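For this view, one protein chain was removed and the others were kept in their places.
Now for chain A:
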């Protein structure tokens, strides 16, 4: 159809959006029906697709019911006595039925007697006074059949017949042993029937595959329900271990259960023993009491009671045991009366201990580090960070020059390296500051004021002060005022005492002075200044440290770094590079 219009039709994919229209909603002349006469896949076997009835039905699909495919019609059976056969009434449970019983489980006996059996049984019962019921007959037959299938599974092939003796012994061990008077007769009948049909199972059975005869079996339409090849589960070590563990656990648990039962048994035995002892005791006491009454003894009645367990050791021990409910679990009480947990090593304690050790370790390390660095100032560009000290309040990091604090003579000595750690710490904090000046050791009771000079925006000069407030006491202080001039009168001759100079912390003079310090003075003020500046400007010339001055050289951070990277390798080098110090051996440790 479409070809006549010579129109190319877009491919229809499952995702194509389709409009759904009723026949009236579209003009039939406007569209092309896509239905070609080409055959639509039916899914029916190719050999059957052309069957007359199917084709007729497909052509008239849904049109009428005339095109139904004829089938051999079922009929309501005329012979069946349905009510007799299906006599059991059905009561439907309220909920959905849940059931998992197999067919075999719902049947009481798996042998069903045949017409032949029926005849035999009738004859048999005629001759005898004690009748054999149909149910019992079937049970005997079932036993014979089952025994045969167990003991001679290939009876049909090799024609073995299980002997009567075996059957009789089987029967003696079964619930139907009381029927053995009938066994012989039934056995003869059973044997005759088996023999008449090639010694096969009396119930007609399906044909299953016979091992080793697959070729033949495959061609036999009666052979059905073959086993599918079982895929071997992969055996891995892990799997083995898993299984073994499971088994071990199971065994352990069973063992535990056994122990428990054993102990319960023991306990009951002891209880019995205890009861008999108590009884004995009671009897003895009864005798004693009798004697006492007879002899007129009044005192010593406490022997007749059990109520004072404190005095008597033996009853004390037996008493609570007797009172304890046997099933109750009791926590073991230690002799000291403390719970067992106290003796246990707690994880928490262990952790705490460890942590403390850790802290100690850090402290000692820090100490040794401090000792190495004692009397050295690290002035390198990137000095090795020394152990952190508890920080005192310091300047906010800023690009600043640190200025000499007022009179340098205030410090005990001119030793600048008194507190190298602090200096280094500050240097680390504000790496742009090449040196740190400090006049007072922390031992000084009052920290000296510190100053910092920096250039702000628009070239404004800032002088920062610190430790002024703490140090300062208001100048108007009456107590302090006299001190100001104390030195005038209080001349001390002894050289031990350092003269104390008092400064007015609020005086602006020190600030003015500091603002006026020219940079070049500062540069020459401290050794190493030039070097570090050089290092700043020309990083390549890092090694170019100033030669040692004053007999003590600042330790180059450079060397430290190397040592830390590979201590053992660098040990000798280090020694060669650096002036030997007493602490040196520790570096390699």
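In this section, contacts are C-beta pairs under 8 Å (C-beta built on N, C-alpha and C of every residue); 3 or more make two chains touch, one makes a residue touch a chain; residues count from 1.
By our rule, contacts and distances are computed from a predicted model.
Only one of "Probable cytosolic iron-sulfur protein assembly protein 1", "DEBR0S3_01508g1_1", "histone acetyltransferase" or "Ribosomal RNA-processing protein 40" fits the UniProt record of the hidden chain, and that name is "histone acetyltransferase". Contact with the chain not shown here comes from a single listed residue; of A:172, A:224 or A:261, that residue is A:224.
Only one of A:108, A:130 or A:458 touches the absent chain when the whole complex is considered: A:108. Mapped onto chain A, the interface with the missing chain covers residues 2, 7, 9-10, 12-24, 26, 30-35, 40-54, 57-58, 61-63, 68-80, 82, 85-86, 88-90, 92, 96-104, 106-109, 112-115, 117-118, 134, 138, 204-207, 218-231, 233.
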